[in-house]
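Omission of a single protein chain aside, the complex is shown with its protein chains in their original locations.
Think of it as A and B in the order they're written, each chain with its own count starting at 1.
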Amino acid sequence: MLRFLVRRLIVALLVALTVMVLAFVLTRLSGDLAISIAGPSATQADVDAVRKAYGLDRPLVVQFFDWMGQAMTGHLGESFFFKQPVAALIGERMSVTLTLGLTGLVIALLLSIPLGIVAAVNENTALDRVVQLIALLGQAMPSFWLALLLMITFGLQLGWLPISGTDSWESYIMPGVVLAFSAVPALTRLTRAGMIQAMAADYIRTARAKGLSRASILLKHALRNAAIPVVAVAAVQLGFMLGGSIVIEQVFALHGVGFLAWESIQKNDFPVVQSVVLVLAVIYVALTMLADTLNAVLDPRLRGA
Amino acid sequence: MSALLEIAGLRIAFGATEAVRGVSLTVERGQTHCLVGESGCGKSVTALSVMNLLARNGRRRADKLAFEGEDLLGLSDRSMSRLRGDAMAMIFQEPMTSLNPAYTIGSQMTEVLRRHRKASQRVATDRAADLLARVGITAPGLRLGQFPHQLSGGLRQRVMIAMALMCEPRLLIADEPTTALDVTVQAQILRLLAGLQRDLGLGLLLITHDLGVVARVATHVSVMYAGEIVESAPTAELFATPKHPYTQGLLRCVPVPGKVQRDQPLGLIPGTVPRIGPGFEGCAFRERCGFADETCALTIPRHRAGPTHDFLCRLT
Partner (left out) sequence: MGMKRGWRQAGTWLGAAIVGVAAFCAIFAPLLVPHDPFAQDIPNRLLVPFWMDGSNPDHLLGTDPLGRDYLSRLILGCRISMLIGVTVSLVSGLIGITLGVLGGFMGGRVDDAVLFAITTRLSIPVVLVALAVVGLLGSSMLLLLLTLGLLLWDRFAVVARSTTMQVRRLDFVDAAWCAGCSRFRILTREILPNIASHLVVVATLEIALAILLEATLSFLGLGVPPPLPSWGLMIAEAKDYMFFSPWVIVIPGVALFVLVLGINLLGDGLRDLFGTRMRSDA
């Protein structure tokens, strides 16, 4: 187990390093950054000044190792536009994005686990097909469009929920639902398949032979085993959700990390862009490691190994 | 007083195929009734149908299916689940997969008593530890905290047996409990079952394809072939005077001590169990039977050979 974790950790570090290189290269693709930072009306002297001020006159390799060295100690450079340390910018906006991601995940699990159980218990009946249809429809739903439809319906016509901002917890309901939609199809299918497999297992026959109640058979004995892959995938889905929240933050004007990245892209603020890519990648890698750990915790067979 | 378990005219169908075609048998209190036959002859589904544990596409019909005189056919799922694990319990063929991998032995054992007797966790744990000791598991306290994957197959089957005994059932159904185990462990488990049956006075319906086992533990034997009971008799009588050609064939295949001569080869029954389609008539064994003629394709009468000995063959 320890060896496995160490191996995973090394891979995670290598992935982070690779992403750093990619993010760095990506932001240098647009040519001379100094020109775009200095603006269209700048003179050659202005551009040179900018280049010198931001250290862009140094060789790319030096710039990269400078950034990497700083990143190791938690410093991600300074934003051109906000004139603030990038780490602080991301830090203060992370709470919004994490709140949104976790809200989305909780809603997704609250929807997909019951749906998956209902479908599995009624396998091949009309109810099962309805659940599968829901998963199929969810898969085809463009999230930004769903967001707009919800805004029109619940924000404007019914007036139940605020359509933008982060003033109250209610502001997170619609964005959370939209974000959840992207994970519901996968989680529902996984729960359904896991429950079908579990319900056919010998230990469920034993549980029935013991005269246990239906609730206990379904929820205690079957779901516990079906949940193991679901929990692991849910952790990974959270990573995808955080990466995908940029769209939803933009639509609902939630000032999270995604919104920050979108703004920074518009303003060519490359230290912010490359750092957000890096931070989201590191979070994703950490979540996959968390998923493996959760797997080991939930499955007693893996615990001692 | 009515018998412990009484089955009459039981038929079980999966879709269009009939797995069991009119089985009747009785298990008396304190008796071991063995159900023998080749794999696929319908032994296991017969047992499962008594507990109402058939797969979802399985349908059972019967003239009578009664436990201690109480009709089981008309019982709701809810009332049936009150009986299961309490008055009647079952252990299965696959000890490796029959325990839930996610829970400790203790948790899986105590939930039976908590469900049926509303016992406290403490009382249930004590009872579980007692039973583990009773089925010959050393250090029961340690085992209660372990997970199934930490136990060997033989130990898991002992746990299954102990778990089945949690509520002091009056009927225990054991579906080939030793098939998946090592030969040395098989004997231990059988000795254990026979001992428990004697000590606790419970009715045991033991399903097996091993006639050696039958000779040692059974009070009464029913031989199944292709979904029917072809012969049913007290153990001694069956081994002494088998009437049905299939029973005779089976007995020739088994080296029963004292019966088999050193220079005689063991017998074998040629062919395999036929597929029984809808509208099948006559004796299912006729294709493999040395005495068969054209009348075997007609409806076969059941003959009596003693007060509790009958068989299904046109020969008498």
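Structure notes:
Going forward, a contact is a pair of C-beta atoms (placed from the backbone, for glycine too) under 8 Å apart; a residue touches a chain by one contact, two chains touch by 3 or more.
Note that the coordinates shown come from a computational prediction; the quantities given were computed from them, not determined experimentally.
The chain not displayed here makes contact, within the full complex, with A.
Interface note for the absent chain: among A:G69, A:P114 or A:P142, the touching residue is A:P142.
Check A:G104, A:P162, A:G194 or A:G244 against the missing chain and you find that the one touching it is A:G244. Per the touch definition above, the residue from A:A71, A:L280 or A:L298 contacting the chain not shown is A:L280.
Take chain A: the residues that touch the chain left off the picture are 11, 14-15, 18-19, 22, 26-27, 29-30, 124, 129, 136-137, 139-145, 148-149, 151-152, 156, 239, 242-244, 246-247, 250, 258, 261-262, 265-266, 268, 270, 273, 276-277, 280-282, 284-285, 288.
FYI, only the chains that are shown with their structure count from here on.
Each chain gets a centre from the mean of its Cα atoms; for chain A and chain B, those two points are 54 Å apart. The residues of chain A lying in touch with chain B in their complex are 201-203, 205-214, 216, 221, 224-225, 228, 298-301, 304. On chain B, the positions that touch chain A within their shared complex are 51, 53, 77, 81-86, 89-90, 92, 94, 97-103, 111-112, 115-116, 147, 149-150, 160, 163.
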